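Below is one structure; the comments refer to it alone.
Only one protein chain is missing; all other protein chains are in place.
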Amino acid sequence: MTVTSTTRPRAGSKASPAAAAAGGKAYTPYKFWFYLPTAVLYSVLFLVPTFASFYYSLTRWSLFESKFIGFENFVTFFQEPALVKGFTNTLIYGAVTSGAKVVLGLLLAVLLTSRIVGRGYLRSVVFFPVLVSTIGVGLMFQVMMNPERGIINGALGVIGIQGPGWLTDPKWALLSIAAVDVWKGVGLATLIYIAGIVSIPREYMEAARVDGAGSFETFRRIVLPLCKPATVTVIILSLIGGLRSFELIWAMTRGGPGFTSDVISSVIYKQYQAGFYGLSTAGNVILFLLVTAIILPLNLFLNRKEVDM
Amino acid sequence: MSTAELVNHRPGRSYLLSAVAIVSSIVVFIIPFAFMVLTAVKDRQQAADLSFAWPHQFRFAQNFVEVVKARDYMLVIAYINSTILTVASVAGMVVLAAMAGFVLQRRKSRWNPFINFLVLSGLIIPPAVVPTIWVLQKLGLFRTMPGLILIEIAFGLSFCILLFRAFVATIPRELDEAAIIDGAGPLRLFFGVIFPLLKSVIVTVVVIQSVNVFNDFVNPLYFLPGDKNATVQLTLYNFSSQFSTQYNLLFMDILLITIPPLIMFLFFNRQIVAGMTSGAVKG
């Protein structure tokens, strides 16, 4: 759809300064056809299936045949007891992971831009987990979090603490996975914050110093507000990731024990596996609406603030 | 970096802080990796203890050979497949997203909000698997490497476009104008002038997306099924059921598929930060 829409209004578009400089004609070097390959690919492989899924969410679909049943799938989905749990779990997971990434990412970034011994090593080591495969990390921590024999409870045992069944205790399972998610993802948040801090003009810092501001004052008055774009990026990215998160949960608990660490995307996946394609696609649509309902307003809100500054 | 150092401008504290930071980094980040490496070289019985103990005997070579040979050298085939997939799809993403991000930033039109919305939806909407398979089949691309490459590009474009759009904003329009006065057409303007200037953000995109694609698990599982087409993440998944309690082999596999991202990281470490920061500085 972008294809047709973007190629048409060439003549009507406003001339850019560059065009004016180039000779006053309604000429622009910024051709709409630059969008073309992207638009084709994106429409065919993303938009078409997405719209098809809206239709299929209203059917009982066995892959071999589909039968239109109206909104019954949505009714069933909202009667699914796991969904209520999965719904709150999704929100908790999204909030905990993105909150932790913002706080830890910012603190780490401040630390890693300060004059500290082994800074290069620290930056590398914090960022490295970002690069390791999610499934690999999940399997690795699953072993380390083994309640009886895992090294985490082993280490806690040495200092006299009886560690819980991280992944087997219903109270802990979701939070344990969230912790691993943060462990794996905080490096990216830190990197974004480092980029933000490094770009703060030197004069601001010097001025603050001349005024006699302490480290904390400098942080609060200068670093924090000027890092807002970085914060927005971190929040949006990690929230989208958190709300859609699936692979790590699947690798570590598959939503268990029972249904206690299920999130919407794992519920969807289970319905999908069970062959309830229509129902699962309905879940997809619900997840889509949920994420949009949270991210879009948040994005508008955060970006407006940025402009005001 | 010197500007940022001014944030903490009392040098006296650094040493204590450094010590604390380094010690906690070892506990939090190094130990898990050390555990992975140690388990990967243990024998089967000792690995089954799940402990952090020093290996009784180093079986790096044996475990390595066993993992590589498993399933008719599936891991080797998987490495080749993953490399092709990663290189091709990341190259595609960079070129397409840079072009789109460039025009999107430079040319204001009434379609922009709509295009921005589409880009953002690409980031938000969970892809619908089965209808996508259906489309690929109609195109004759299902179960083919080109099909999977196009899928990875399509799903990765949004993120790349956002990065490129932000970065293009930092390139002064005067450059464009100068090039046009020199007689550059749209293609030469973009590939000759703009694209080279995007180098630092390209490095960022390349690193982030190649890690994403290399580590992607769900898309190959659905769009490129079959052992002969396995990618490295699928081998991990296959091995985790085959070696369900042979932790030494499982961890050897994790270790082996962690190496390519590690090399990439060592190679580009500096440029990643530089790429992100230079974008922000000019903005």
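A few comments on the model shown:
So that you can tell them apart, the chains are marked A and B in the order they are listed, and the count of residues begins at 1 in each.
Basically, a residue touches a chain if its C-beta (ideal position, glycine included) is under 8 Å from a C-beta of that chain, and two chains touch if they have at least 3 such contacts.
One rule holds for everything that comes next: contacts and distances are computed from a predicted model.
As stated in its UniProt record, the chain not included in the shown complex is "Carbohydrate ABC transporter substrate-binding protein", which appears among "Cytochrome c-type biogenesis protein CcmE", "Carbohydrate ABC transporter substrate-binding protein", "His-Xaa-Ser system protein HxsD" or "Ferrous iron transport protein B". Across A:Gly154, A:Gly241 or A:Pro257, the residue that sits in touch with the chain not pictured is A:Pro257.
Chain B meets the missing chain through residues 71-72, 77, 80-81, 84-85, 87-88, 91-92, 94-95, 130, 133-134, 137, 142-146, 149-150, 175, 178-179, 182, 188, 191-193, 195-196, 199, 221-222, 225-230, 237-238, 241-242, 244-245. Where chain A meets the missing chain, the touching residues are 60, 62-64, 67, 76, 79, 81-82, 146-149, 165, 167-170, 254-260, 270, 272-276, 279.
Just so it is clear, only the chains that are shown with their structure count from here on.
Taking each chain's centre as the average of its CA atoms, chain A and chain B sit 15 Å apart.
Taken together, the chain B residues at the contact with chain A in this complex read 1-11, 14-15, 17-19, 21-22, 25, 28-33, 35-36, 39, 49-52, 96-97, 99-100, 102-104, 106-111, 114-115, 118, 120-132, 134-136, 139, 150-151, 153-155, 157, 161, 173, 176-177, 180-181, 184-186, 189-190, 211, 214-215, 217-218, 232-233, 236-237, 240, 247, 250-251, 254, 257-258, 261-262, 264-265, 269, 272-273, 276-277, 279-281, 283. The touching residues of chain A, when paired with chain B in their complex, are 2, 5-6, 9, 13-14, 16-19, 21-22, 28-32, 34-35, 37-38, 41-42, 44-50, 52-53, 56, 63, 110-111, 113-118, 121-136, 139-141, 143-144, 146, 149-151, 154, 183, 191-192, 194-202, 205-206, 209, 215, 218-219, 223, 229-230, 240, 244, 246-247, 265, 268, 272, 277, 281, 284, 287-288, 291-292, 295-296, 299.
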